[in-house]
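Shown here: the complex without one of its protein chains, the others still in place.
Chain lettering (A, B and C) follows the sequence in which the chains are written, and residue indices restart at 1 in each chain.
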Amino acid sequence: MPQLNMVQAINLALREEMARDDRVVVLGEDVGRDGGVFRVTEGLFEEFGAARVIDTPLSESAIVGAAVGMAAYGLRPVAEIQFMGFIYAAMDQLFAHAARIRSRSRGRFTAPLVVRTPYGAGIKAPELHEESTEAFFCHMPGIKVVVPSGPYSAKGLLLAAIRDPDPVLFLEPTRLYRMVKEEVPEGEYTLPLGKARIVRAGGAVTVVAWGSMLQRTLKAVEGYDAEVIDPQTLSPFDWETLLASVKKTGRLVVVHEAPRTCGLGAEIAATAAEEAILHLRGPVLRVAGPDVPVPLARLVDHYLPSPERIRGALDEVLRY
Amino acid sequence: MPQLNMVQAINLALREEMARDDRVVVLGEDVGRDGGVFRVTEGLFEEFGAARVIDTPLSESAIVGAAVGMAAYGLRPVAEIQFMGFIYAAMDQLFAHAARIRSRSRGRFTAPLVVRTPYGAGIKAPELHEESTEAFFCHMPGIKVVVPSGPYSAKGLLLAAIRDPDPVLFLEPTRLYRMVKEEVPEGEYTLPLGKARIVRAGGAVTVVAWGSMLQRTLKAVEGYDAEVIDPQTLSPFDWETLLASVKKTGRLVVVHEAPRTCGLGAEIAATAAEEAILHLRGPVLRVAGPDVPVPLARLVDHYLPSPERIRGALDEVLRY
Amino acid sequence: MPESTLATFSVRRLEIIDPEGNADEALLPDLSGDELRRLYYLLLLTRTFDGRALALQREGRIGTYPSVLGQEAAQVGSAFALAGGEWIFPSFREMGLFFTLGYPIHQLFQYWGGDERGLRAPDGLNIFPVCVSVGTHLPHAAGTALAARIRGERTAVVAYFGDGATSKGDFHEAFNLAGVFRLPVVFICQNNQWAISVPLSAQTASRTLAQKALAYGFDGIQVDGNDLLAVHRATREALEKARSGGGPTFIECLTYRMSDHTTADDASRYRTPEEVAAWRERDPLLRFERFLAKRGLWNEDYAAEMKGKAQGEIDEAVRRFEAIPPPAPGEMYDFVSAELSARQRQQREI
Partner (left out) sequence: MPESTLATFSVRRLEIIDPEGNADEALLPDLSGDELRRLYYLLLLTRTFDGRALALQREGRIGTYPSVLGQEAAQVGSAFALAGGEWIFPSFREMGLFFTLGYPIHQLFQYWGGDERGLRAPDGLNIFPVCVSVGTHLPHAAGTALAARIRGERTAVVAYFGDGATSKGDFHEAFNLAGVFRLPVVFICQNNQWAISVPLSAQTASRTLAQKALAYGFDGIQVDGNDLLAVHRATREALEKARSGGGPTFIECLTYRMSDHTTADDASRYRTPEEVAAWRERDPLLRFERFLAKRGLWNEDYAAEMKGKAQGEIDEAVRRFEAIPPPAPGEMYDFVSAELSARQRQQREI
């Protein structure tokens, strides 16, 4: 089985799915001849041609809006937003349209589309290139949010996302693009959306982390009796897996890089406080980015939750 | 003192502030000659003229974007987005620009602007006219979010918002526009941003609600020993007041009409679970809208949290 | 040549029937007497619906409603050019379009009555739901046309919107996309000269809306929007061009919103009775009657008969509308996603 990094795994998923299903088309800025600024769509233009690998004008709202029309027509568009910081211009199309066309048309039209976008901090890029505002999209009924944490899951989740009958926002942790290689099978396998993965079993504390924070969390918890959950799908969240773990460990720490206030960590903590409070031995702690815009390269390491802060939270919650 | 409804109170605040400070200008769709679709800006065009009460083209992104430029130049723009459901087109300008220009320019340019918009369900209006996505904006460092719950606070909070040195999103609960009248003093008074108000003292349970849900909550808690908190400012939230109350009562119920998942209720519950867990006797309950798009008039009453559901949550939490 | 003219452009205007009902025979579209009478009936149906909807709203039986009074010809004339099979993207003020396409009338009452089930288009009719968010449906039209192109299908796409919509970013991005890919889209703007209280002159400094197409490398044309046949002819030509690979067309139908913006609006706050009266003279229905009369296709008796028929059809639609049982609370969960999440299922049960 080939050892692939995440860029290669996503590329493979796209290539295989486009070969399998001629309804799948890719669109976005520089996804064609250039192969994408991160090379995620490399080779697709050559293999599938300009009709199915579409370089669009610089118009984020139209990219998502066009994908809505394409999907309603019967295609399976996979749109790329070049960086998550540019998706805000497409919020209206995502939320007022992609997420609602099934509902507004009472099932007559649907939007089986994927919006892929690199997300997360720590790549030394300019402003708006390092955002992690997944919580916005988790507050949108009608749209799913998926974050792979490695090459293997990236391929399986992306295939599931493309085949999903509803819109999926697929957030690709930019820091992980080339950081790790994993065995990624050729041929199709899907990982079900809405299912979390217990990455590491443990008994004393449940830790939830996704994207590039998962790697960091796994390092930080070494030596702790921690159960680490990778949600994989952030919306709809796999509450069953989370609550079962929390009920077992009695402790919960959530790690995410987005600003703390109203981040997805809030929903996770709130759900625990609502549905598992009698099992909680101590406070639910969030190790999160501070409530500031993501700083540029010189300060970004101070922005991202550090292993020390993660361990600090573990130590604190384990005191109870 | 005159008895005013909320529309009149906001109108009075705008009129007084425009008279006091010639940097204050109003802009938006139909805010001029028409006086706004809810008549909130009625009479301002006649009194202050077309230069300061500006009918814009139908361009939500440019309304907020222009306000950023105007504010940086030294004005105090008060922009209206006609309904909250149309603010999504301006998310990019709000989040990438209004919320960040102070930070991006390291304090050289600032955006002391207000974006007013009617929000909330239950007015029997078409799609996108009844949204309550305050949580999006509470996840944006650099921007404040204010929700008045009555005519008196509407005036005092709006004056404070206009005078605030940073951008403020001012959400006006549409259902309350003409529902209640209160004594609203003429002349200036401000209510500080970031300060909650204990609307009703109580000892057994803390209930937090805002906007039109506050009215409903106050009715629902009759007969209960409930302390009801109106946050007034949703971001930054007055955690001090909330936590003091929760520590006293040991129980917390949050009521909001936005969809439950990743609503502001999550942040409130999470903060309680993080900072007051040892004082909590039972689960933190959220009485919220379901995770669906706001339905049209025929079903909206089933969407909004009902007094029965609020009382159900009180009964449940009081069992502990 | 240090200072030179790089390019020149012009914008055309098309009129066929003049206010007295005289037609330019050379430009007359090829329509039979029956077809012309069918068009007349559709105008009447639209106007009858409109009056009834206003009445129902006053009685509290439906919610806020946007009258189409004065814009019937632009809607019916363009919709009648559709061959079937097109994908159609309406905004919210196109009742005449829906009727011309045969959309069930009671469903429109149902929708404006606050019941989203009214928006489910009949199978086989590819009309997107009413889009309230101004201009945001235009990228969908472009995307659909792109999809048809990719699939190698000769589907054409038609999008409707108002003058106000031309100021939205999505208008621009969608037009640009349509231009770049030479997509088979017909963009039909009903320039009724008002966006709620904002007159055209405050909406744009452009002399015409039609010329906006120049920015995207395709043709714009202005037609007299109260001239049903001019609208029809322009739409038919644009559709033919679209289907034969000629790319998009922008048709500006210059018309007038004779009513308030919606039942929640009071237009007398911002425009003069004189202006409205002047446009009442140019009523598109009146003009079409005069045209038909000149061709011996219309007289008062015929009009009375047709009005009665339209009345009957609308009465029947109101009856059907009012007989629909209210939606069950659980229906707000239907169609949020193909499958509900565990949490949504739990919420529905409560």
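The working rule: a contact is a pair of C-beta atoms (placed from the backbone, for glycine too) under 8 Å apart; a residue touches a chain by one contact, two chains touch by 3 or more.
Computed from a predicted model, the values in this text were never measured in an experiment.
A.B. asks: Sort by label and list the shown chains the missing chain touches.
C.D. replies: The omitted chain makes contact with A, B, C across the full complex.
A.B. asks: Would you mind spotting which of B:34, B:80, B:131 or B:166 touches the chain that isn't drawn?
C.D. replies: Of all options in B:34, B:80, B:131 or B:166, contact with the hidden chain holds for B:166.
A.B. asks: Any idea which of C:188, C:210, C:267 or C:306 touches the chain not displayed?
C.D. replies: Considering the complete complex, C:210 is the one touching the chain left out.
A.B. asks: Could you tell me which of B:25, B:84 or B:199 touches the chain that is not displayed?
C.D. replies: With B:25, B:84 or B:199 as choices, the missing chain is touched by B:25.
A.B. asks: For chain C, which residues reach the chain that was dropped from this view?
C.D. replies: 1-16, 24, 26-27, 167-173, 176, 179-180, 182, 202-208, 210-212, 214-218, 222, 230
A.B. asks: Which positions on chain B touch the chain that was left off?
C.D. replies: So the residues of chain B touching the unseen chain are 25, 51-52, 54, 56-57, 59, 61-62, 64-75, 77, 89, 92-93, 96-97, 101-110, 141-142, 144, 164-166, 194, 236-237, 239-240.
A.B. asks: Which chain A residues touch the hidden chain?
C.D. replies: 29-30, 32-35, 37, 55, 57-62, 85-86, 89, 124-129, 260-261, 290-293, 295-300, 302-303, 309
One rule holds for everything that comes next: only the chains that are shown with their structure count from here on.
A.B. asks: Hey, what chains does chain A share as contacts with chain C?
C.D. replies: B
A.B. asks: Suppose chain centres are the mean of their C-alpha atoms. Which chain sits farthest from chain B?
C.D. replies: C
A.B. asks: Suppose each chain is reduced to the average of its Cα coordinates; what separation in Å results between chain A and chain C?
C.D. replies: Computed from C-alpha means, the inter-chain centre distance equals 40 Å.
A.B. asks: Just curious, how far off is chain C from chain B if you go by their C-alpha centres, in Å?
C.D. replies: 36
A.B. asks: Would you mind listing the residues of chain A that make contact with two or more other chains?
C.D. replies: In chain A, residues 61, 89, 92, 96, 103-104, 141-142, 237 touch at least two other chains, as defined above.
A.B. asks: Counting only residues that touch at least two other chains, what does the list for chain C look like?
C.D. replies: Only 116, 133, 136, 169-170, 336, 341, 343-344 qualify.
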